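Every protein chain except one is present and positioned as in the full complex.
The first chain written gets the first letter, and so on, giving A and B; residue counts start at 1 in each chain.
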Amino acid sequence: MPSKNFIEYAILLLFKDRNDHFFSFLIFSFIVFILSSVLFISDSLQYDLIQSIKSHPQIVVENMRAGRAYEMHDGYVYDIMQITGVSNVEGAVDGYYYFAQKRVWFHVIGDAHLAKDEMVIGQGVQKEMAELYYKDVFHFLNEERMIAVKIDKIAPKGTNIISNDAIYLNPNTARAVLGMEMDEYSKLYVTVPNPNEVSEIALKIVQLYPSVKATSQADAIGAVRHLYYYKGGIFMILYVIAMVSFFILLKNQVGLVYGEKKKEIAILRSLGFCIKDIITLKFIQNAVVSISAYLLGVAGAYIYVFMANAPYLRNIFLGSELENSVSLTPVIDLNLLFLIFLFGVIPFLAFVILPAWKIAISDMSEAVKS
Amino acid sequence: MSIFLSNEIIVFLLIELILIVLMAISQVNIVRIVRHWDFNATTPLQYALEKKNYLVNTILYFTVTCKVILFLFFIQSLNALAGIVPGAMCSAGVVGSNHYGNALLLLKLLLIFGFGLWLIVNKLDLASITFPYLKRKYILFTLLFVGVLGEFVLEILYFSNIPLTVPVFCCSVVFQAPRLPFGYTQTLLVLFFYLLFGSILLLNYLKQTMASFTCNLLFLFIAYYAITYFFGLYIYEMPNHKCPYCMLQKEYYYIGYLIWGSLFLGIFFAIMPFLIEQITKKSYVYLLKYSSYCLMITALVCTFYVVRYYLMTGVFL
Partner (left out) sequence: MSKILIQNLHKLYNPNKPNAFYALKNINLIVENGEIVILKGVSGSGKSTLLSLIGGLSKPSEGKILVNEQNIAKLPDIMSSAFRHQEIGFIFQSFNLLEGLSVYQNILAPLALTTLSKEAIHENVNRAMQLANIEHKKDQNVGSLSGGERQRCAIARAVVMNPQIILADEPTANLDKENSLMFIEILKKFKLLHKTVIIATHDILFDDLDCIDRCVHMRDGELVE
C-alpha cells in the first residue's frame, strides 16, 4: 500500500498536470452521466409502476374471449368468493374510450367515490379535451347515445404515470360510456390475506373459469421487471460498444500524453522511484480522475433526471401518445450506483495499465541528459 | 428475453472479458520471459524481460482486486436475478437452477485462493535479488489463466441455462434433509465442526503446516455444511430454513459476509504456508496466526447465534 506522503505527492503532480487529464475527465463524466441518467429514469419508472401494482389487491382477474378482453358478471364474483382463502372480491370497471376527433385513447376507470355525474381527468386528457373546447363538460359518444359529463377535477401533476391519460368516473357512468351492462365488470380484484396462498388461489380461479387470466402481484411485478430488463439490456449493449471505443481512444490519448512526460518520469526514477512506484503513481492519478468524473457524472444525472425531469431522454421510455407530464420519483439504489462504478471506473483503470507501464520502463539515462 | 440482457450480467461479463484480455497479454509475455530468462546475463534482452515482469505483476494485482470485487458482485447479482427467475426467492434458487451453479462458485473461490498464493510467492520472489521462484511462479500463473478461461466458459454455460420460464427450486427444497453426506446427523456435524476447529487452532499454534493444510481443507466442507444445516437455523430462527445465502441479505444484517468472509480468509491463511513451502522450499508460518484469528471469529459468531436463541427461548431447534 502506498504511503500517505506518496498519495499526496501523486495528487500534487496530478494538479500540476490537470490540463492533460481534462479531456479524459470530461468525456468520462459525460459517459457516466448518460448511463446514470438512463438507469435512473428506468429505475424510477419501474419503482412507480411496482408501487402502483403493490397498492392493488393480490390477484387481478380478467376475462378473455377470442384473445380479446371480455366482461365478467356477478356470478364470477360469487363463485370466486367461495374459494377458501379469499377474503374479498371487488369488481372494477376499466376500459378504453376512443376519442375520435383527436384520435387518442382515454383510459376510463370506474371510481366508486365519485357521484354519477362527477369526473376527474388526468392532465394529458385535459389538454386533449381543451383543444376541442371541452372545458367544463365532455360528451362521450357511443353507439346508442351521447353522454354528457361535467369535468370536475384535474388529477394533480406529480401523481404516478397511470393517471396522466386517465378519466375517473362513477362506475355506472363508466359502464354507460364503455357500453357495458349494469352488472358487468372488466376486472375483478381478489384480496387474499395470506401471501403464501396467492399462487394456489390464482390457479383455482383459472380452474373455475378456464378462459380467465388471473395475474398475481408477483407476476405483474415480474412482468414489469422483464420489460425493463429488456429495454435496459439493449441499451447497455449499445453502450458497451460505445464505451469500448472510448477506452481505446483513451488509451491512445494517455499514451501520447505520457510520451511527452518521459523526462518527468525519468527525473522521478533518478530520485529513487522504482517502476512499481511510477505505475502506482499513474494509477493513483487515474483513480482520482475516474472516481471524481464518476461522482460528477452521477450527480449531474441526478439533477438532470430528478430535478429537471430529464427532457429528451425520457421519451425513450415513455411511449404514450399523450404528452406525458409526469415527474420522476427520486429512487437511488446503492446497487445501481455500484454497478455504474464497476462499469465505468474498472475498465478505465484497466486501459491505463499498459500506457502506465510503458512510460515507467522507458530509459532513464537518455531522458535525464536531454 | 435473454438473461444476457440483464444489466448486472452485462457489466459482469464485460469486466471478466477485460480481465481475460489483460491476463492473455500477461501470458504471452510470460512465455517469452520463461523461455529466455537468465538472471546472470547482462544483455538488453534480459533487462527487457525484467521490465516485462513488472507488467505481469501489475496486471495480476489489478486482476486479483477485480476478481474479489466481482465475486461479491456476483453474489449480489444472483440475488437481483432472483426477481426474474420464477420460483427463486434468493440466490440459492438461482445458483441451484442448473448444475453449473455450485461448480462455478467453488471454482471462483479456488481461483481467488490461487491468486492469493501467487501474490505471496511473487512478493517473496521480488524480495530476493535473483528472482529464485520466477519459473514456478509463472507456471502457477499459467494454471490460473487456464482456470480463469474455464471459469468464463462455465459462466456462459451457467447463465445461458438459467430457466426464465420454468420455476426453480428455492432453498427450502434445495437444502432439505436428508442431504448431509455420509448420513451425518446434525449433532455429529456440530461436534465435528468444533473438534476440527480446536485441532486447527492447536496445529496453527504448533506451526504444523501440512496437518493444518489437511484439516483446513476438510474444515472448508464441514463448516459449509455446519453453517448451512445447523448454525443457519439459529440465524434465521426457523427449523427448516437451511440456506447459505439468505444470511447475506439485509434482513439478517449482512452477517453472512462476516461468517463466510472470516471462514474463507481463515482457511486461506492456513493453507497458504504449506503451499508456499512446497513452491519456495522455505518456511512461511507467520500467516497461521491470522488463520486462527479469522476462524475464531467464524466460530464465535456462529456460537453466539445458538447461545442467543437458547437464552431467548430456552430450547434448541
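Convention: contacts are C-beta pairs under 8 Å (C-beta built on N, C-alpha and C of every residue); 3 or more make two chains touch, one makes a residue touch a chain.
Because the structure is a prediction, the values reported are computed rather than measured.
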item: Residue touching the undisplayed chain, where the options are A:Phe6, A:Tyr70 or A:Tyr302; value: A:Phe6
item: Contacting the left-out chain in the complete assembly, out of A:Leu26, A:Leu203 or A:Cys274; value: A:Cys274
item: Given A:Leu26, A:Leu132, A:Ala242 or A:Val368, the one touching the chain that is not displayed; value: A:Val368
item: Touching residues (missing chain, whole complex) on chain B; value: 39-40, 42-44, 47, 50-51, 54, 126, 129, 131
item: Contacts of chain A with the absent chain, listed as residue ranges; value: 3-6, 8-10, 12-13, 16-17, 263-264, 266-277, 363-365, 368-370
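What we mean here is this: only the chains that are shown with their structure count from here on.
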item: Between chain B and chain A, distance of the C-alpha-averaged centres to the nearest whole Å; value: 34
item: In the complex, chain A residues that touch chain B; value: 39, 221-222, 225-226, 229-230, 232-234, 236-237, 240, 275-276, 279, 335, 338-339, 342-343, 346-347, 349-350, 353-354, 356-357, 360-361
item: Chain B - residues contacting chain A, complex; value: 1-2, 4-8, 10-11, 14-15, 18-19, 22, 25, 51, 54-55, 57-59, 62, 66, 69, 73, 76, 80, 83-84, 86
